[in-house]
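One chain of protein is taken out of this complex; the other chains stay put.
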Amino acid sequence: MTTIGTRTLRWLGTALVVGLGCRGPIGAPPPAQVSPPSAGSELRAPSDFASITDAKERSAALFAEASRVMLHPRCKNCHPAGDSPLQGDRGLVHDPPVVRGADDKGVPGLECTSCHQDQNVELARVPGAPGWHLAPRAMAWDGRTQRALCEQLKDPSRNGGKSLAEIVEHSTHDRLVGWGWTPGHGREPAPGSQAAFGALMDAWVKDGAVCPPEEVRR
Amino acid sequence: MSVRVRINGKDHVLDVDPEMPILWAIRDVLGLTGTKYGCGQALCGACVVHLDGEAVRSCVTPIRRAEGKSITTIEGLSADGSHPLQRAWVELGVPQCGFCQSGQIMTAAALLAKKPKPSVAEIDQSLAGNLCRCGTYLRIRAAVQKAAGGE
Partner (left out) sequence: MSATPPREPAKKKVVLVRRAFLAGLGLAAAGLAIAFEIAFEREARPDDGPKKPAPTDVNAKSAAAAAGEGLRPNLFVHVSPDDVVSIVCARSEMGQGVRSSLPVLIADELGADMAHVKVVQADGSVAFGDQNTDGSHSVRGFYDELRRVGAVARMMLVSAAARRWSVPESTCDAREGAVYHEPTGRHFRFGDLANDAAKLPLPDPKAIVLRPASRLKHVGKELPLLDGPDLVTGRALFGADVRLPGMLTAVVARPPVPGGRATSHDPRKALAVPGVKRVVEIAPAKRPFGFRPLGGIAVVAESTWAALRGRAALEVSWDPGDNRGYDSSAYRDKLVRSLRSPGRIWRNKGDVDGTLGGSKRRIEATYYVPHLAHAPMEPPCAVAKVDGKRCEIWASTQNPQSAQKEVAAALRLDPNDVTVHVTFLGGGFGRKSKPDYVVEAAILARELQAPVRVQWTREDDVQHDYYHSVSAQELVAGIGEDGKVVAWRHRTAFPPIGSTFSDATTAGIGEMQQGVLDVPLAIPNVRAESVDARAHTRIGWLRSVANIYHAFAIQSFIDEIAHALGEDPLAMRIHLLGPPRIVTTAELGVEKLPNYGQSLEEHPIDTARHRAVLERVAEMSSWRDRKKNGRALGIAVHRSFLAYVAVVVSAVRRPDGRIHADEAWICADAGTIVNLERVRSQLEGAVIFGLSHALYGEVTMKNGAVEQSNFRDLRLMRIKEAPRAIHVEVVKSSAPPAGVGEPGVPPVAPALANAVFALTGTRVRDLPLVRSLAV
(Lines give C-alpha, C1' and ligand atoms only; values in the text may rest on other atoms or scores of the structure.)
Protein backbone atom coordinates (compact mmCIF):
# COMPACT_ATOMS: atom_id res chain seq x y z
CA MET A 1 0.00 0.00 0.00
CA THR A 2 1.28 3.42 -0.80
CA THR A 3 1.53 6.35 1.52
CA ILE A 4 -0.22 8.81 -0.69
CA GLY A 5 -3.95 8.53 -0.51
CA THR A 6 -6.85 9.54 -2.63
CA ARG A 7 -6.75 13.11 -1.32
CA THR A 8 -3.43 13.72 -2.95
CA LEU A 9 -4.54 11.97 -6.06
CA ARG A 10 -7.42 14.41 -6.34
CA TRP A 11 -5.06 17.29 -5.80
CA LEU A 12 -2.94 16.24 -8.69
CA GLY A 13 -5.90 16.54 -10.97
CA THR A 14 -7.75 14.24 -13.26
CA ALA A 15 -4.99 14.22 -15.85
CA LEU A 16 -2.74 12.58 -13.35
CA VAL A 17 -5.12 10.24 -11.65
CA VAL A 18 -5.46 6.54 -12.03
CA GLY A 19 -7.64 6.00 -9.08
CA LEU A 20 -7.09 2.68 -7.45
CA GLY A 21 -9.40 3.26 -4.59
CA CYS A 22 -6.63 3.66 -2.06
CA ARG A 23 -7.81 4.98 1.20
CA GLY A 24 -5.92 7.79 2.78
CA PRO A 25 -4.16 7.66 6.12
CA ILE A 26 -6.64 7.82 9.02
CA GLY A 27 -6.92 11.19 10.66
CA ALA A 28 -5.23 13.20 7.84
CA PRO A 29 -6.17 16.88 7.58
CA PRO A 30 -8.76 17.88 4.95
CA PRO A 31 -7.44 18.42 1.35
CA ALA A 32 -5.71 21.76 0.93
CA GLN A 33 -5.99 23.81 -2.23
CA VAL A 34 -3.36 23.22 -4.89
CA SER A 35 -4.08 25.19 -7.99
CA PRO A 36 -5.61 23.03 -10.66
CA PRO A 37 -3.47 21.46 -13.36
CA SER A 38 -2.39 23.86 -16.05
CA ALA A 39 -3.30 23.76 -19.67
CA GLY A 40 -0.97 21.50 -21.61
CA SER A 41 1.56 24.16 -22.48
CA GLU A 42 1.86 25.62 -19.02
CA LEU A 43 3.83 24.38 -16.08
CA ARG A 44 2.84 25.02 -12.49
CA ALA A 45 5.30 26.78 -10.25
CA PRO A 46 6.60 25.42 -6.93
CA SER A 47 4.44 27.99 -5.18
CA ASP A 48 1.39 26.29 -6.61
CA PHE A 49 2.24 23.27 -4.47
CA ALA A 50 2.95 25.19 -1.27
CA SER A 51 -0.30 24.11 0.23
CA ILE A 52 0.91 20.54 0.43
CA THR A 53 2.34 20.77 3.91
CA ASP A 54 4.08 17.43 4.01
CA ALA A 55 7.47 17.93 2.38
CA LYS A 56 7.68 14.39 1.06
CA GLU A 57 4.27 14.55 -0.54
CA ARG A 58 5.06 17.96 -1.89
CA SER A 59 8.34 16.73 -3.30
CA ALA A 60 6.64 13.85 -5.09
CA ALA A 61 4.00 16.17 -6.50
CA LEU A 62 6.66 18.56 -7.73
CA PHE A 63 8.41 15.76 -9.51
CA ALA A 64 5.18 14.60 -11.09
CA GLU A 65 4.71 18.10 -12.49
CA ALA A 66 8.31 18.27 -13.69
CA SER A 67 7.88 14.90 -15.37
CA ARG A 68 5.38 16.51 -17.75
CA VAL A 69 8.44 18.10 -19.30
CA MET A 70 10.64 15.06 -19.26
CA LEU A 71 7.99 12.79 -20.73
CA HIS A 72 6.97 15.34 -23.34
CA PRO A 73 7.91 14.31 -26.89
CA ARG A 74 10.43 17.14 -27.23
CA CYS A 75 12.45 15.54 -24.46
CA LYS A 76 11.72 11.86 -24.56
CA ASN A 77 12.24 11.64 -28.32
CA CYS A 78 15.96 11.83 -27.60
CA HIS A 79 15.75 9.61 -24.57
CA PRO A 80 14.63 6.50 -26.43
CA ALA A 81 14.89 2.98 -25.13
CA GLY A 82 15.99 1.68 -28.48
CA ASP A 83 18.75 2.60 -30.85
CA SER A 84 17.05 5.36 -32.76
CA PRO A 85 15.67 8.71 -31.73
CA LEU A 86 11.99 9.40 -32.23
CA GLN A 87 10.36 12.24 -34.12
CA GLY A 88 7.13 14.14 -33.87
CA ASP A 89 4.46 13.75 -31.27
CA ARG A 90 3.43 10.20 -31.99
CA GLY A 91 6.68 8.46 -31.32
CA LEU A 92 7.58 7.77 -34.92
CA VAL A 93 11.09 6.56 -35.54
CA HIS A 94 13.46 9.25 -36.82
CA ASP A 95 13.79 9.55 -40.55
CA PRO A 96 16.43 9.23 -42.02
CA PRO A 97 16.92 6.02 -40.06
CA VAL A 98 19.79 6.93 -37.78
CA VAL A 99 21.18 4.84 -34.93
CA ARG A 100 22.92 5.88 -31.75
CA GLY A 101 26.29 4.30 -32.43
CA ALA A 102 28.92 3.52 -29.86
CA ASP A 103 28.89 6.90 -28.15
CA ASP A 104 25.27 7.97 -28.65
CA LYS A 105 26.35 10.49 -31.27
CA GLY A 106 25.51 8.50 -34.39
CA VAL A 107 27.65 6.37 -36.65
CA PRO A 108 30.51 7.46 -38.91
CA GLY A 109 29.09 9.35 -41.85
CA LEU A 110 25.77 9.87 -40.13
CA GLU A 111 26.60 11.47 -36.83
CA CYS A 112 23.88 13.53 -35.18
CA THR A 113 25.86 16.67 -35.90
CA SER A 114 26.13 15.87 -39.58
CA CYS A 115 22.60 17.27 -39.82
CA HIS A 116 21.81 18.93 -36.52
CA GLN A 117 23.47 22.30 -36.03
CA ASP A 118 23.97 24.35 -32.91
CA GLN A 119 20.62 26.03 -33.44
CA ASN A 120 17.40 25.37 -35.32
CA VAL A 121 17.56 25.71 -39.11
CA GLU A 122 14.18 27.08 -40.01
CA LEU A 123 13.92 26.78 -43.76
CA ALA A 124 15.02 23.17 -43.63
CA ARG A 125 13.04 22.47 -40.45
CA VAL A 126 15.98 20.74 -38.82
CA PRO A 127 16.05 21.21 -35.05
CA GLY A 128 19.37 22.10 -33.48
CA ALA A 129 21.13 22.91 -30.26
CA PRO A 130 24.75 22.71 -29.11
CA GLY A 131 25.99 19.17 -28.67
CA TRP A 132 23.02 17.43 -30.25
CA HIS A 133 23.14 13.75 -29.38
CA LEU A 134 21.13 10.94 -27.81
CA ALA A 135 20.86 10.30 -24.13
CA PRO A 136 22.55 7.01 -23.32
CA ARG A 137 20.36 3.95 -23.02
CA ALA A 138 20.58 4.07 -19.25
CA MET A 139 18.75 7.39 -19.50
CA ALA A 140 15.89 6.10 -21.62
CA TRP A 141 12.71 7.91 -20.68
CA ASP A 142 10.34 6.84 -23.39
CA GLY A 143 7.78 4.52 -21.84
CA ARG A 144 8.85 5.16 -18.26
CA THR A 145 6.41 5.82 -15.46
CA GLN A 146 7.01 8.86 -13.28
CA ARG A 147 8.39 6.71 -10.50
CA ALA A 148 10.74 4.80 -12.75
CA LEU A 149 11.89 8.04 -14.29
CA CYS A 150 12.54 9.53 -10.91
CA GLU A 151 14.50 6.60 -9.59
CA GLN A 152 16.56 6.48 -12.75
CA LEU A 153 17.28 10.19 -12.52
CA LYS A 154 18.50 9.90 -8.96
CA ASP A 155 20.67 6.87 -9.57
CA PRO A 156 24.27 7.96 -10.18
CA SER A 157 24.98 4.76 -12.07
CA ARG A 158 22.27 5.67 -14.55
CA ASN A 159 22.41 9.47 -14.59
CA GLY A 160 25.97 9.98 -15.69
CA GLY A 161 27.28 10.22 -12.17
CA LYS A 162 25.38 13.41 -11.36
CA SER A 163 24.63 14.63 -7.90
CA LEU A 164 21.20 16.09 -7.22
CA ALA A 165 22.66 19.57 -7.42
CA GLU A 166 24.14 18.78 -10.78
CA ILE A 167 20.80 17.48 -11.98
CA VAL A 168 19.22 20.78 -11.03
CA GLU A 169 21.99 22.70 -12.76
CA HIS A 170 21.62 20.55 -15.88
CA SER A 171 17.88 21.03 -15.91
CA THR A 172 18.07 24.77 -15.48
CA HIS A 173 20.97 25.69 -17.74
CA ASP A 174 21.95 22.99 -20.20
CA ARG A 175 21.42 24.30 -23.72
CA LEU A 176 20.45 21.02 -25.25
CA VAL A 177 17.87 20.60 -22.51
CA GLY A 178 16.79 24.18 -23.19
CA TRP A 179 16.08 23.35 -26.81
CA GLY A 180 12.91 21.60 -25.65
CA TRP A 181 11.26 24.99 -25.21
CA THR A 182 12.41 26.55 -28.50
CA PRO A 183 12.14 23.62 -30.82
CA GLY A 184 11.46 25.52 -34.04
CA HIS A 185 9.27 24.83 -37.00
CA GLY A 186 5.89 23.35 -36.22
CA ARG A 187 7.09 21.49 -33.13
CA GLU A 188 5.14 21.89 -29.91
CA PRO A 189 7.42 23.08 -27.10
CA ALA A 190 7.66 21.30 -23.77
CA PRO A 191 5.37 22.80 -21.15
CA GLY A 192 6.39 25.98 -19.40
CA SER A 193 9.97 27.18 -19.75
CA GLN A 194 13.41 25.96 -18.84
CA ALA A 195 13.49 28.35 -15.90
CA ALA A 196 10.18 27.02 -14.64
CA PHE A 197 11.37 23.46 -15.08
CA GLY A 198 14.58 24.21 -13.27
CA ALA A 199 12.65 25.77 -10.43
CA LEU A 200 10.49 22.69 -10.07
CA MET A 201 13.51 20.43 -9.99
CA ASP A 202 15.20 22.63 -7.48
CA ALA A 203 12.16 22.62 -5.24
CA TRP A 204 11.83 18.87 -5.65
CA VAL A 205 15.37 18.36 -4.44
CA LYS A 206 14.97 20.79 -1.56
CA ASP A 207 11.94 18.87 -0.37
CA GLY A 208 13.86 15.63 -0.32
CA ALA A 209 13.89 14.43 -3.94
CA VAL A 210 11.05 12.05 -3.26
CA CYS A 211 9.76 9.86 -6.05
CA PRO A 212 6.05 9.64 -6.79
CA PRO A 213 4.33 6.34 -6.20
CA GLU A 214 3.89 4.00 -9.14
CA GLU A 215 0.15 4.51 -9.34
CA VAL A 216 0.44 8.16 -10.17
CA ARG A 217 0.48 8.50 -13.89
CA ARG A 218 0.17 11.42 -16.27
CA MET B 1 30.44 39.28 -43.08
CA SER B 2 33.50 37.32 -44.06
CA VAL B 3 33.93 33.65 -43.40
CA ARG B 4 37.40 32.20 -43.63
CA VAL B 5 37.43 28.62 -44.66
CA ARG B 6 39.78 26.18 -46.33
CA ILE B 7 38.14 24.24 -49.15
CA ASN B 8 39.85 21.34 -50.84
CA GLY B 9 43.14 22.56 -49.52
CA LYS B 10 42.75 26.16 -50.62
CA ASP B 11 41.99 29.11 -48.36
CA HIS B 12 39.00 31.29 -49.09
CA VAL B 13 37.48 34.39 -47.64
CA LEU B 14 33.80 34.30 -48.43
CA ASP B 15 31.74 37.41 -48.25
CA VAL B 16 28.36 35.84 -47.71
CA ASP B 17 25.47 35.64 -45.29
CA PRO B 18 26.93 33.52 -42.47
CA GLU B 19 23.70 31.54 -42.38
CA MET B 20 24.03 30.57 -46.02
CA PRO B 21 24.26 26.79 -46.13
CA ILE B 22 27.65 25.47 -47.17
CA LEU B 23 25.97 23.87 -50.18
CA TRP B 24 25.07 27.18 -51.77
CA ALA B 25 28.34 28.79 -50.84
CA ILE B 26 30.34 26.11 -52.59
CA ARG B 27 28.03 25.76 -55.57
CA ASP B 28 26.92 29.31 -56.32
CA VAL B 29 29.88 31.30 -55.06
CA LEU B 30 32.76 28.97 -55.77
CA GLY B 31 31.35 26.97 -58.67
CA LEU B 32 32.04 23.62 -57.02
CA THR B 33 29.01 21.89 -58.43
CA GLY B 34 29.94 18.32 -57.63
CA THR B 35 27.96 18.52 -54.39
CA LYS B 36 24.27 18.30 -55.12
CA TYR B 37 20.94 19.63 -53.89
CA GLY B 38 18.42 16.81 -53.51
CA CYS B 39 16.03 17.79 -50.76
CA GLY B 40 17.24 20.75 -48.69
CA GLN B 41 16.21 19.06 -45.44
CA ALA B 42 19.10 16.71 -44.73
CA LEU B 43 16.95 13.75 -45.72
CA CYS B 44 18.70 12.49 -48.85
CA GLY B 45 22.46 12.92 -48.43
CA ALA B 46 23.20 14.26 -51.91
CA CYS B 47 24.88 17.25 -50.28
CA VAL B 48 27.34 15.50 -47.99
CA VAL B 49 30.80 17.10 -47.67
CA HIS B 50 33.50 16.72 -45.03
CA LEU B 51 33.98 19.40 -42.37
CA ASP B 52 37.28 18.79 -40.61
CA GLY B 53 37.03 15.21 -41.79
CA GLU B 54 33.50 14.53 -40.61
CA ALA B 55 30.53 14.12 -42.88
CA VAL B 56 28.06 16.98 -42.72
CA ARG B 57 24.98 17.71 -44.78
CA SER B 58 25.87 20.93 -46.48
CA CYS B 59 22.29 21.87 -47.33
CA VAL B 60 21.56 22.61 -43.66
CA THR B 61 25.00 23.45 -42.30
CA PRO B 62 25.56 27.20 -42.21
CA ILE B 63 28.85 28.41 -43.65
CA ARG B 64 29.70 30.06 -40.34
CA ARG B 65 30.14 26.63 -38.83
CA ALA B 66 33.08 26.22 -41.19
CA GLU B 67 34.85 29.35 -39.96
CA GLY B 68 38.49 28.49 -39.47
CA LYS B 69 37.86 24.92 -40.55
CA SER B 70 38.48 22.76 -43.55
CA ILE B 71 35.90 21.53 -46.04
CA THR B 72 36.48 18.70 -48.50
CA THR B 73 34.08 18.21 -51.37
CA ILE B 74 33.91 15.42 -53.92
CA GLU B 75 36.22 17.46 -56.13
CA GLY B 76 38.81 17.39 -53.40
CA LEU B 77 38.49 13.81 -52.31
CA SER B 78 41.31 13.02 -54.66
CA ALA B 79 43.21 14.90 -57.33
CA ASP B 80 42.21 12.56 -60.07
CA GLY B 81 39.53 10.09 -59.07
CA SER B 82 42.07 7.82 -57.45
CA HIS B 83 40.49 7.48 -54.03
CA PRO B 84 39.86 3.76 -53.47
CA LEU B 85 36.14 4.43 -53.26
CA GLN B 86 36.13 6.31 -56.55
CA ARG B 87 38.08 3.55 -58.20
CA ALA B 88 35.80 0.86 -56.79
CA TRP B 89 32.75 2.85 -57.87
CA VAL B 90 34.00 2.96 -61.45
CA GLU B 91 35.18 -0.64 -61.52
CA LEU B 92 31.88 -1.97 -60.30
CA GLY B 93 29.80 0.38 -62.46
CA VAL B 94 28.01 1.74 -59.41
CA PRO B 95 26.46 4.96 -60.76
CA GLN B 96 23.38 5.04 -62.91
CA CYS B 97 22.25 8.66 -63.14
CA GLY B 98 25.03 9.53 -60.72
CA PHE B 99 23.28 12.40 -58.96
CA CYS B 100 23.36 10.86 -55.49
CA GLN B 101 26.84 9.44 -55.84
CA SER B 102 28.92 12.38 -54.66
CA GLY B 103 27.04 12.20 -51.38
CA GLN B 104 27.26 8.41 -51.24
CA ILE B 105 31.00 8.47 -51.80
CA MET B 106 31.67 11.25 -49.31
CA THR B 107 29.62 9.47 -46.66
CA ALA B 108 31.38 6.19 -47.36
CA ALA B 109 34.72 7.95 -47.16
CA ALA B 110 33.84 9.30 -43.74
CA LEU B 111 32.86 5.79 -42.70
CA LEU B 112 36.07 4.20 -43.95
CA ALA B 113 38.15 6.86 -42.26
CA LYS B 114 36.76 5.72 -38.93
CA LYS B 115 36.01 2.07 -39.72
CA PRO B 116 38.41 0.74 -42.32
CA LYS B 117 36.70 -2.65 -42.57
CA PRO B 118 32.99 -2.14 -42.01
CA SER B 119 30.52 -4.99 -42.06
CA VAL B 120 27.53 -4.85 -44.40
CA ALA B 121 25.36 -3.88 -41.43
CA GLU B 122 27.72 -1.01 -40.62
CA ILE B 123 27.75 0.13 -44.23
CA ASP B 124 23.95 0.09 -44.24
CA GLN B 125 23.80 2.07 -41.01
CA SER B 126 26.20 4.75 -42.14
CA LEU B 127 24.66 5.09 -45.59
CA ALA B 128 21.08 4.81 -44.36
CA GLY B 129 20.68 8.52 -44.86
CA ASN B 130 21.71 8.51 -48.53
CA LEU B 131 18.89 7.98 -50.98
CA CYS B 132 19.34 6.50 -54.45
CA ARG B 133 16.31 6.50 -56.69
CA CYS B 134 17.98 4.50 -59.42
CA GLY B 135 18.53 1.61 -57.00
CA THR B 136 22.31 1.23 -56.94
CA TYR B 137 22.39 0.20 -53.27
CA LEU B 138 23.71 -3.31 -53.78
CA ARG B 139 26.59 -2.08 -55.88
CA ILE B 140 27.32 0.63 -53.34
CA ARG B 141 27.66 -2.02 -50.65
CA ALA B 142 29.95 -4.05 -52.85
CA ALA B 143 32.06 -1.03 -53.78
CA VAL B 144 32.55 0.06 -50.19
CA GLN B 145 33.63 -3.45 -49.31
CA LYS B 146 35.93 -3.55 -52.28
CA ALA B 147 37.51 -0.24 -51.32
CA ALA B 148 37.82 -1.44 -47.74
CA GLY B 149 39.33 -4.68 -48.91
CA GLY B 150 42.28 -2.52 -49.59
CA GLU B 151 45.12 -2.41 -52.02
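When the chains are written out, they are named A and B in that same order, and each has its own residue count from 1.
Heads up, the rule we're going with is that a contact is a pair of C-beta atoms (placed from the backbone, for glycine too) under 8 Å apart; a residue touches a chain by one contact, two chains touch by 3 or more.
Source: prediction; values computed, not measured.
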Quick one: which of B:Leu51, B:Ala66, B:Ala128 or B:Ala148 touches the chain that's been left out?
B:Ala128
In the full complex, which bits of subunit A touch the chain not displayed? Write them out.
95-97, 123
Residue numbers in subunit B that touch the chain omitted from display:
7-10, 12-14, 17, 20-21, 24, 27-41, 43-44, 46, 73-81, 85-86, 89-90, 93-102, 105, 120, 123-125, 127-141
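In the analysis below, only the chains that are shown with their structure count from here on.
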I'd like the Å distance between the centres of subunit A and subunit B, where a centre is the mean of that chain's Cα atoms.
38
Which positions of subunit A touch subunit B when the two form their complex?
95-99, 107-111, 113-115, 117-118, 121, 123-126
Give the list of subunit B residues in touch with subunit A in this complex.
21, 40-43, 45, 48, 54-57, 59-62, 65, 107-108, 110-111, 113-115, 122, 125-129
